[in-house]
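Every protein chain but one is kept in place in this view of the complex.
Chain IDs A, B and C follow the sequence of writing; residue 1 opens each chain.
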Amino acid sequence: MPEATILLIIASIVNALVLSSMYILLALGFTFLFNIMGILNFAHGAIYMIGAYICFFLATAVGINQWLAMLIAVAAVGLFGIFMERFAFRPFFGNINQIIVVCIGIITVLENGVSVSQGFIVQVTPPFVQGIFRVGIISISWERVVIFLIGISLLILVLLFINKTKQGLQMRAVAQDLEGAVLQGINVHFVSALACVIACALAALAGSLMGSYLSLTPYMGQDIMIKVLEILVLGGIGSINGVLFAGLIVGTLDAVLPIMVSGTATQALMMLIIIVILLFKPQGLFGKEVRG
Amino acid sequence: MILEIAGLTKNFGGLTAVSGMNITVNDGEVLGLIGPNGAGKSTLFNLITGVIQPTKGTVVFKGKDITGKRPHVIAELGIGRTFQLNPLFPNFTVLQNVVSSFQIRPRSNLFDTFFNTPVYRKNEAYILEQSLEILKLVGLYKVRNELAKNQPHGYQKMLGVARALAIKPELLLLDEPIAGMNPDEINNTIEAIRRTSQLGVTIILVEHNMKILEICNRVVVINFGQKIVEGTPREIKENPEVIKAYLGSGHDTQH
Amino acid sequence: MGSMIAAPNSNTHRKNLIPAIGYGAVICLLACLPLIFKSPYILHLFILTLIYIIAAASMRFIMTSGQIPLAHAAFLGLGAYVSAVLSKHMGLSPWLALIIAALVSMCVGIAISFPFARLKAFYYAMISLFFGVGLLQGIESLGKLTGGLAGITSIPTLFNTGSKVPYYYVFLALTIISLAILYRFEACRIGWNLKAIDQSYLVSSSVGISEVKYRVLAVAIGCFFVGLAGGMYANYNVTISPSSFDTTSTLWMIIYVAIGGTNDFAGPIIGTAVLFLIPQYFSGLKQYTPFVSAAILFTVVFAFRDGLVSIPRLIRTRYQRKKVKVQTDDS
Partner (left out) sequence: MKKISYPLALTSILLASFMVLMSLAGCTKTATTTAATTTTTTTTVQPIKTYTVGLLAELTGFLGSYNTATVNEAQIAVDMVNENGGIIVGGQNYNLKLVVEDGQSTLDGTTAAANKLIFNDNVKIIIGPDAYFNSAVSGLCEQNKILHIAGYCTMQPGEMDATTTYTFLGQAASINYFTGALAYLKANYPNVKTVALCMPDDGSIPYFGAAVQKMVEADGYTVAGSIIGYDNSAVDFSPYAAKIIATGADAVICCSGIALPNGSILKDVRDAGSNMLFVICNSTIPTDNITVAGTTESTNVVDCSAAYIGCPNPSADLQEMIQRYQLLVGNSNAPLVTLEYANPIWELGQVLNQANSFDPTVLKNTFANMTTIQTLYGPGTISGQQTFGINQAVSYQLPITTITNGVPTFQQWEPALVP
């Protein structure tokens, strides 16, 4: 096999892993929110974007260390999550149309707000780590390695949180059966607020990381949003494993398809694959079978 | 003999909800299916009406194999049913519920419906008067123009029966018709069921409330997806296995 | 009122004489608009509004069956592209292309909704969303035929006059016809069966309503009209590009419906008129214009939960409550 091909394969594997870890980070929060409150937060992508911009702003304009900037961004957006849960989601519980209206409102404000306020500068968050990591013919930028490691470790943390802590168990209880959880005396509002915070925080974190790895645009959230939905549905609602697995699939497709077909055809092919999978497994890959 | 169930089995992944069920139902009788919760009664109904597909076994209705047919096809063949939970269209009025349940006899095709032809108008007029008849029969005439979701539990159950009657069924499956009703509601319901069966409709009803036995000609007791005993209400009442089944599952016989 | 539910049969026709006159008045008013507003640009806005009204109304029709068609903008695009390609590259008459566009859109709708009918509410919404994105990207990746991201330009127009007045009247007529047909579908038993399926597919199938048949029917009708709207759009606007049929546009269509009011036939009409025209009025604000739309969204969604159509009802109830209060004060 010629070296070029080997390099291509290796590069694709690396890209697949890095992208997947980002997608999974984003999708986890989103899936939380959906499982627990049945809310499709269409503004998730916009929140990812705003996270990235806050981090960028703190790291460049204010000029603090970008790791610190990232933490602040995560915290700030987490708080915004509480706000959203209280004023955007709770009032419209269970009405998808109104949720869509509110989310589009939020998206419009955030995207155009950023677009108007930032003016035209090409914006990139300063890299979190420099340099390139070389082993033989393989060569990866440390940045990607770090992003991947952070992604993985956060996944583990989140999974531990869901499975080990009291709040995590409450979340799963609420996700499985709302009435039951209420009868158990679980404070649903608290749980859902918590879910919102986690969702937004994870989104902000992913945003900050990607903001240094790619560059920022006010509309960077829109395409990510579709990816997140793909992962949610493909994985099957209410299944964390599903999210991990689907994230890996979507990430891999995204890393490999562009090499095979040109430009815009990739998305079409991607959707075709996902639709076919859904038709064979209507409940998603890890979704539970509904009892008649 | 109107319905014949042979070796009907349904597995959900691991657990077996119904296993090797054999039941025959005679014309015009009222057959009671009793058994504790989770015994597989509702699953049996869903299997008969095609809501879920059986793993194996056959269902034969009037000598016609209807195993695994789509629910609306089975309804057209004349099997009506009620549901244990939310048995109606909550956002329709009581009358609208019944009227929109008239789908089969008569049925107007899309052309007539869209162009509002005389045929369609005739059908609708007939349906309207029939619906009011049925509402009188089950005693919901006075609340006919109120929203179904605002009705008390008993009324909703009765409306379920009314809706099932709207398809002019030859076989009627009632899923816990008196569950959670107060005594006089129970009496009304039982009265209504009796009148319905006098119209010549064969009825299968599922209950775990023993009080239903008084209108059954024949009773089948099932537990863990299997038939335990079968016989007249009196025999059943004395049968030790039945009592064991009920006490075993921690249910008291009087609700 | 019970008698009205199954079908507006003879007596209801008499009952609706006054509204009928009212509708007539509105139509006359709309017909006079070109005489009131001479500016071609304003007619341009009107024409686009009419097109989007058809799209939104057809979307709401599908939604009555409990399916949220998140591919609807993509179908608008499909109609537009089919009509554009046929009339530009194949040299068909734009009128013929218009009809074919509607039919193609309907056929695609039927083709996908048979397999998709297995999927219930949320999964249907999502799979249709993915189909929409895929369809659009597919169209985009067709190279010279569809011009990719840059779209198709100089599409043959329906009339070769520069004036927009004929477009306005023709499209007004098409809109009224489409709305009338959709209205009839909704008011007759078909519409009621769709609503029944929406409320409980178990119960409706237990009385003999074929879930698949009616869901497919709803999608077919909806897609036909949205395809028609797409064709109108292409042959009027002479330029089309994928970016105006993407997911965001679908969500905006849902917003047109939701802001107007989902439960009312007039909902999408009002929602579209308000949300499409008011921002145009503020277009002087340049890059700040989107905030106007956002403001409208928030106001409506927080102030009138059931959409703009509920405003008169709210006023009426408020008024009645006052009257009651006065009476109680007297006694």
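The rule is short, and it goes like this: contacts are C-beta pairs under 8 Å (C-beta built on N, C-alpha and C of every residue); 3 or more make two chains touch, one makes a residue touch a chain.
If you're wondering where the values come from, they're calculated on a predicted model, not measured in any experiment.
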| item | value |
| --- | --- |
| Contact residue for the chain not shown (choose from A:T31, A:N97, A:T266 or A:Q283) | A:T266 |
| Contact residue for the chain not shown (choose from C:V165, C:L277 or C:A295) | C:L277 |
| Interface with the unshown chain - residue positions in chain C | 1, 4-5, 16, 18-19, 22-23, 26, 29-30, 37, 39-42, 44-46, 48-49, 64, 140-141, 143-144, 146-151, 153-154, 162, 183, 186-187, 195, 198-199, 237-241, 243-244, 260-261, 263-267, 269-270, 273-274, 277-278, 280-281, 283-284, 286-287, 289-290, 308-309, 311-313 |
| Residues from chain A at the interface with the omitted partner, ascending | 4-5, 7-8, 11-12, 14-15, 18-19, 112, 115-116, 118-120, 122-124, 127, 130-132, 134, 137-141, 143-144, 210, 214-215, 217-219, 222-224, 227, 254-259, 262-264, 266-267 |
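Basically, only the chains that are shown with their structure count from here on.
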| item | value |
| --- | --- |
| Most centrally placed chain, judged by C-alpha centres | C |
| Geometric centre distance via CA averages, chain C-chain B, whole Å | 41 |
| Whole-Å gap separating chain A and chain C, where each centre is the average of the chain's CA atoms | 32 |
| For chain A paired with chain B, centre-to-centre distance based on mean C-alpha positions, whole Å | 47 |
| Residues of chain C engaged with two or more neighbouring chains | none |
| For chain B, residues that touch 2 or more chains besides their own | 51 |
| Touch list for chain A against partner chain C, complex | 42, 91-92, 96-98, 100-102, 104-105, 108-109, 112, 115-116, 222, 225-226, 229-230, 232-233, 237, 262-268, 270-272, 274-275, 278-279, 282-284 |
| Chain B - residues contacting chain C, complex | 49, 51, 70-72, 75-76, 80-81, 83, 86-93, 95-96, 99-104, 108, 110, 113-114, 116, 120-121, 124-125, 127-128, 144-145, 163-164, 166-167 |
| Parts of chain C lying in touch with chain A, wherever the complex brings them together | 68, 115, 118-119, 122-123, 125-127, 129-131, 133-135, 137-138, 140-141, 148-149, 247-248, 251-252, 254-255, 257-259, 262, 287-288, 290-291, 293-294, 297-298, 300-302, 305 |
